[in-house]
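Removed: one protein chain of the complex. Kept in place: all other protein chains.
Take a look at chain A:
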Amino acid sequence: MKIMVAVKRVVDYAVKIRVKPDKTGVVTQNVKMSMNPFCEIALEEALRIRESGLASEVVAVSIGPSQCVETLRTGLAMGANRGIHVESTASLYPLSVAKIFRKLVEIEKPDLLILGKQAIDDDCNQTGQMIAGLLNWPQGTFASKVVLDKEKQVATVDREVDDGIETVCLNLPAVITTDLRLNQPRYATLPNIMKAKSKPIKKFTPEELNVEIISDLEIVQVTEPPKRKAGVIVSSVDELIDKLKNEANVI
C-alpha cells in the first residue's frame, strides 16, 4: 500500500506575522518558513501506518516555489520514502492544488491520501475536500484517530466535530485530513537527516501535469486585526462598577 502526503511550506507557526505596508499580503521575505504543523501531523500518521506494516511507501508532495524542496527534505528526514515537488511561483488556491493532486494520484496511484485539515497561512480548509470531490473518493476530515484494516481495505476515522467524536468508515482509496490531536510528530534525527539527503525528489511543473493555475478569487486587501487597548487600573470598587455600567455596558 502506498500513502501520499501533502506538505505545505508556510510562515513558521511561531513567527509574528506582519502585514505588508501596501496591504497586498503578509511579509514573507526574511521570515522563517517551516512545514505546516497539520501537514507534519499528516506525515507522522502516514509514517506510523507504514511502521505498523500496513503500508510500504510514503510519498511526500509539496507544491510551490523552489524552496519547497527544503520542506520536502524535512519530510524525508522525518521518514518519507521519496518526494515530489511541483514547482510553481504563482499564487496557489485550493482548487488548483486539488487539480494538481488529482493528476499526481493518476500517476502515483496511492491507496490513501493524507493532508493537514488546513494550512496555517491561508486557513482555507478546502484542499482535502476538493481532492476527494475531484477523485470521487470518500473523505474523513478532522481526523483524531485513524485505524486501517488492510484486508477489508477500510479506514476507520474518528472525526472531531462540534458534538463530540464522529466515527466514519471509508473504503480505500480515500482522503483523510488531520486534526491537532491525532498524534505528536517526531523530530528529525541526525542519522535520518543524513539518509534524507540521498532520497529522490521528483520534479513536475503544473504545465507538465496539464493543470492551469487560475483562480476566481481576488484578494482585495489584507489588514491587521485591531490592536487591543491597554487596560486601566481602577482605584476603587465604585469606579469599577461605574466603568462596568457606563463604559462597558455589561451591568
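Quick note on the criterion: a residue touches a chain if its C-beta (ideal position, glycine included) is under 8 Å from a C-beta of that chain, and two chains touch if they have at least 3 such contacts; residues count from 1.
In this text, contacts and distances are computed from a predicted model.
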Missing subunit (named according to UniProt) among the choices "D-2-hydroxyglutarate dehydrogenase", "CCZ1/INTU/HSP4 first Longin domain-containing protein", "RNA polymerase II subunit A C-terminal domain phosphatase SSU72" or "Protein YIPF": "D-2-hydroxyglutarate dehydrogenase"
Contact with the hidden chain (one of A:A6, A:M35 or A:I213): A:M35
Candidate in contact with the missing chain, chosen from A:M194, A:I219 or A:L240: A:M194
Where the missing chain touches chain A, by residue: 12-16, 30-32, 34-35, 37, 70, 74, 77-78, 184, 187-191, 193-194
